[in-house]
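One protein chain omitted, others in place.
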Amino acid sequence: MGLPGSFSPQEAETRSVSGDTSMTAATATGETGGATRAGAALRPLLRFAIPVLLLVLAWFYLGPQQFVNALTRGSIYALIALGYTMVYGIIELINFAHGDMFTVGAFVSLSFLVFLGFSGAITDVGLLIIVLAATFLVTMGAMGAIGVTIERLAYKPLRRAPRLAPLITAIGVSFILQNVIQLFYGPFQTNSPKVFPDSWSVQIGGATIPVLSVFIVGVALSLMVGLQLFIGRTRLGRSMRATAADRDAAALMGVNINRTIAITFLIGSALAGAAGVINGLQYGVARFDDGFQAGLKAFTAAVLGGIGNTVGAALGGFIIGFIEVAAVVAGYGRWGPAIVFGTLVIVLVFRPSGLLGQQLGERA
Amino acid sequence: MSVVSDLPSKTVNGGLGRREQLGARAARHRSWTILIGMVIVGSVLPVLAQLPPFSLAQPANAWIDGFTNAGVFVLLALGLNLVVGVAGLLDLGYAAFFAIGAYTYAYVASPFGNGILGLDILGSFGSSEAAGFIFWPMLLVGAGVAALFGILLGAPTLRLRGDYLAIVTLGFGEIVPIVFLNSDLLTNGTAGIGGLARPSLPIIGGFSAINPYPYYITMLVLVTIVMMFCYRLIESRLGRAWEAIREDELAAAANGINTVVAKLLAFALGASTAGIAGVFNASKLVTVSPDQFTFVVSFTVLAMVVLGGMGNFWGVAVGAFVIYTINNVLLKSLNQFFDTVGIPFLQDVDFIQLQFLLYGLALVAMMLVRPEGLFPNSRRKRELHAAITETEQDELGSVAGTTEEDLPQ
Partner (left out) sequence: MKFARVGAAIAAAAIVVTACGGTTSGNKSLKIGITLPLSGSAAASAEPARKGAELAIKDFKLNGYDVTVSVLDHSVNGVHDPQQGAKDMTTLVSDPAVVGVVGPFNSSVAKVQIPISNEAGLTQCSPANTNQDLTKGEPGKQLRAKNPDKINYIRVATTDDIQGPAVAQYAINTLGLKTVAIVDDTDTYGKGIADAFSAEWEKLGGTVLGREGAPKGTTDYTPILTSFKALNPEAVFYGGTTATGGGLVRKQMPQTGLGEIPYLGGDGIQDGPGTTEGSFTNIAGEAAANSYSSVAAIADYPGKADFDAKYKAAYNEASGAYSGSGYACAQIILKAIETAASKGDVTRESVRAAAVDPATTFETVLGPVKFDEVGDTNQKIISLYKVDLTAGEGKGDWVFDSQVNYGE
């Protein structure tokens, strides 16, 4: 039941694990494994209908303005979550330093724009497009390079070690990144040039939506679609999926494991960098410790969607964005993080592998 | 790379060498070993604190106070070791139980708390000094309440695989302080609950804020008891069940181990030491507030467990001590140290701003050099170093499987 381009190592597991456990898992969660024809037809429909229904409900409950706010926030979480999920899918590492890659990306884009001499909105559309394209390319490229370097230096030696050692290393790297940023930029918030004018707006559904929001969501979705195509259709993407499914078998088939893992980090970090650029455009500030909270939520998003599954990570990111905004609208803004985690727990109780994760028994 | 000693572990004839003999003897009389060990440690530390170079960095009383605070983390690390090191359940939100223990004490031992409960517990003692007697039974109550929450929070995680378990426990670790933070009426919110009673004993009277020794000795006793308890646990059937679950849960279940009960007990017992630590810490700071229980605390304790050598209680205790000292004493006094020593370049560097960086570098370096921790058990060390060799094989793009482990010994 793999969605095209989904990154789940679990796919292979379902085939290799003994029949007993998958049955146990299946009955435990109430799924019938497509036993009946009606069930088989109904499920895809439900899968499509439920999200659409929820979106419509959200539109009416939140109102167009907050809906857009949720989409914007969700885009950032989703982009970061993609990096988490890809890295986890391929080497089973919870890369706690990934949130800080987002922060570094925000500062790289900030410095780049300041270096080019911009400090405020650019109203000339042509120039704006060029500047934006350059910023994204430079930031994503830089972040990709940094990501690969960190992988080589800190994670590669521990690749086959039990999970905890690289986890500690990841947090160590996180501390290092934060402190380095702090040494260069100081412990306080730093202004990031908001080159995309806030004032441009467009009318959608009777409400005034800033073009910036449309741009952000558009960029995020394009990157996500691009990623899916890459994973699903290219050879490198296939190598990534193979390595995620079974590293040794992939090596036997001639996949260069080191290169594949490096590319995974490259892409994941580049996406985090893109999220950093977006953050700068939308909020106009960056601080060395931004990454921690964002990373935590993005990681939650990745797990919510089914860790290892890229579509799930994106979905999880948007879901969390919506939950947080809904909490504010309902008057429970203070409880936002608690509600997010509470949702995660509830989802995991009913679907232990996340929303789009594969149903399985215990992996030994 | 032998750490513990150079005594041979095997004689030429293949019998047990001296180190193994000592180890075996220690294992048989484990409780005595712990008791004697703690007595030695407990009496040596105050002496060390009076001597240079320690006495130059800070006054002796400050060192004793520091040791006591480190002891709180030792208790936490011992408990987390049960959960993570022995049972293999990755708990990233351990600070939640610490908070629960602390707030439990706050409810019983403060005027605000008593008001919420509707019982005047403090008043029933007569004098405010006598009220401190409540501390001793509260150690057990705090452990119990935390254990209860361990079961409550552990229950939803039973069907989850390793890293899903991690994120859920992380979530709980975030949720609990948020609940304490926002429930103003019940917990006084961000201001926290103050006015907690300090412990007191019949002859000695109430503990003081400036004489560190009563707290220090209490902590030594607590650590000793908890350690004895932990060692008994791992040598019991439950301990073996945990190790089986850690290595291969499916096989363990297939062998008839009730994994549900075992895992819940792991959470419960692990949480109980955090409860004890929470009660103790609350009685020492005389105030509890949500910002004392952040993710950083959870992570710090985890780092202590990993660096100490998972599964090994003495190792974990030393790991806790070392990390606490690095984080809270060494890194902070680097500035003063380099100022007095007067190395020209380093004198100008503001080490306070580099604390994070140095700590992070130390963590990364530690994991790269010795990922099994300071005092691992030998099997884990072989696993990890074999793992590193395997990775090097990957380098050549060669087929995995022909590592040194597979060659005939």
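In this document, chain identifiers A and B correspond to the written order of the chains, with residue numbering beginning at 1 in each.
As a convention for this text, a contact is a pair of C-beta atoms (placed from the backbone, for glycine too) under 8 Å apart; a residue touches a chain by one contact, two chains touch by 3 or more.
Being a predicted model, the structure only gives us computed values, none of them experimental.
Chemist: For the chain that was dropped from the view, give me its touching partners among the shown chains.
Modeler: Visible chains that the missing one touches: A, B.
Chemist: For the full complex, which residue in A:G141, A:G284 or A:G342 touches the chain that was left out?
Modeler: Answering carefully, the residue with contact to the hidden chain is A:G284.
Chemist: Tell me which of B:P46, B:P111 or B:G144 is the one touching the absent chain.
Modeler: B:P111
Chemist: Kindly note down the residues of subunit A that lie in touch with the hidden chain.
Modeler: 63, 65-66, 69-70, 72-73, 175, 178, 182, 186-191, 198, 210, 279, 282-285, 287-290, 292-293, 324-325, 328-329, 331, 333-334, 337
Chemist: Footprint of the hidden chain on subunit B, which residues?
Modeler: 3, 52-53, 56-62, 65-66, 69, 111, 128, 181-182, 189-192, 194-195, 208-210, 212, 281, 284-287, 289, 291-292, 294, 296, 322, 327-328, 332, 335, 337, 340-342, 352-353, 355-356, 359, 374
By definition in this document, only the chains that are shown with their structure count from here on.
Chemist: Distance between subunit A and subunit B based on Cα centroids, please, to the nearest Å.
Modeler: About 33 Å, centre to centre.
Chemist: List the residues on subunit A that touch subunit B in their complex, please.
Modeler: 21, 28, 88, 92, 94, 154, 156-166, 168-169, 171-180, 182-183, 247-248, 251-252, 256-258, 296, 299-300, 303, 307, 334-335, 337-338, 341-342, 344-345, 348-349, 352-354, 361-364
Chemist: Across the complex, what residues on subunit B touch subunit A?
Modeler: 84, 90, 156, 159-164, 166-168, 170-172, 174-175, 178-179, 181-182, 248-251, 295, 299, 302-303, 306-307, 310, 353-357, 359-364, 366-368, 371-372, 383-384, 387-388, 390-391, 394-395, 397, 399-401
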